[in-house]
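One protein chain omitted, others in place.
In this document, chain identifiers A and B correspond to the written order of the chains, with residue numbering beginning at 1 in each.
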Amino acid sequence: MSADTVRPMSWFDKLAHPGQFMIWSRHLLAPLWGLTVLCFAVGLWLAFFHSPDDYQMGATVRIMYVHVPNAWLSQFVYAIMAVSAVGTLVWRHPMADVSMKAAAPLGAAFTAMALFSGSLWGRPTWGTFWEWDGRMTSTLILFFIYLGLIALWAAFDDKLRAAKVVAVLTLVGAINIPIIKFSVDWWNTLHQPASVFRPGGPTMPASILAPLFTMLFAFTFLFLVLHVIAMRTEVTARRIRTLQRRQAAAGTSA
Amino acid sequence: MPDLGPHAIFIIGAYIGVGLVTIGLVAVTLGRAAAARRRLALLEARRDRDAKA
Partner (left out) sequence: MIAFAAMLRRDIALALRQPGDLLTLLLFFVLVGAVTPFAVGPDRTELARLAPGIVWIAALLASLLGLDRLFRADHEDGSLRGFRHAAIGLEAIVFAKLLAHWLTASLPLIVTVPVLALLLDMDAATLGRTELALLLGTPGLLALGAIGAALTVSLRRGGLIAPVLVLPLAVPLLIFGVGAISPGAVPGSDRAALLFLSGLSLAFSALAPFAAALALRLGAD
């Protein structure tokens, strides 16, 4: 640290520097946890005690309250990763690849839960545990893309080089996802000209929207807090690696 | 517990499955964070000790 860099840190520095990130992100954890727990508590209560039966689906509309948030998150997390990828490649933001790496396993887990809950929703609704409809199929392919990203991260020994390469794949995937969605929907109309019904009919009553949105917020806050924690872990892991290298070089036993 | 209808098992199964994975996710995330903190503290202690020596 040279003597002439004593100017106060700009907000960009506060955001960018890993050390600074560790300091201010600590204050986010408690409020985020609080919001998460609160939303889950209210959401679950609403889901089980305040939700009417859907006129088409009956009581199984309750599965939607865990399926839709996870389906939403599977796409939202990918959007976060895509923005982080741009941050890695274009803006060279130091925390961008940390964000990208931390988000991938979380996104994969949410996608898996979306597929699982969607499958259990499909069984009483359509009679099968899996139906090759547009949304579930697109979600399945998204899941495979997540797994591919995680596999690519793991395949590299040099993690900093991995970050840039994974960023390219993330963006290639981001461009492809709308194309995949379009082609899968097209493929679906080809083999099933019947239209897909929407839950709750043409308009959803407020008593269904309330638990739905509460659970949506609950899962989103959950992702945010886990993402921050995972990023902190990654920064710590890098510090560990640096210390290990220094100590090994200095001849100290590791 | 309200009447969950004839397909109650699927509703319960969905919530339990999602609940387990969510709890697992939280546990793994927190566990790895704690392990990393411990490891870092260990290495920093060793570094400070070697610096004094």
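Quick note on the criterion: contacts are C-beta pairs under 8 Å (C-beta built on N, C-alpha and C of every residue); 3 or more make two chains touch, one makes a residue touch a chain.
Quick caveat, the model's predicted, so the values are computed rather than measured.
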Neighbouring shown chains of the undisplayed chain, as defined at the top: A
Touching the absent chain when the full complex is considered, from A:L46, A:I145 or A:I208: A:I145
Touching residue (missing chain; options A:H50, A:R92 or A:R161): A:R161
Option touching the unshown chain, where A:M22, A:L169 or A:A210 are the choices: A:L169
Hidden partner interface residues of chain A, rising order: 89, 141, 144-145, 147-148, 151-152, 155-156, 161, 164-165, 168-169, 172-173, 176, 179-180, 182-184, 186-187, 189-193
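Please note the rule applied: only the chains that are shown with their structure count from here on.
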Distance between the centres, which are taken as Cα means, of chain B and chain A, whole angstrom: 16
Contact footprint of chain A on chain B as seen in their complex: 1-8, 10-11, 13-15, 17-18, 21-22, 25-26, 29-30, 32-33, 36-37, 39-40, 43-44, 46-47, 50
Chain B contact footprint on chain A (complex, rising order): 48-49, 53, 58-60, 62-63, 66-67, 70, 106, 109, 112-113, 116-117, 120-121, 123-124, 222, 226, 229-230, 232-233, 236-237, 239-240, 243-244, 246-247, 250, 252
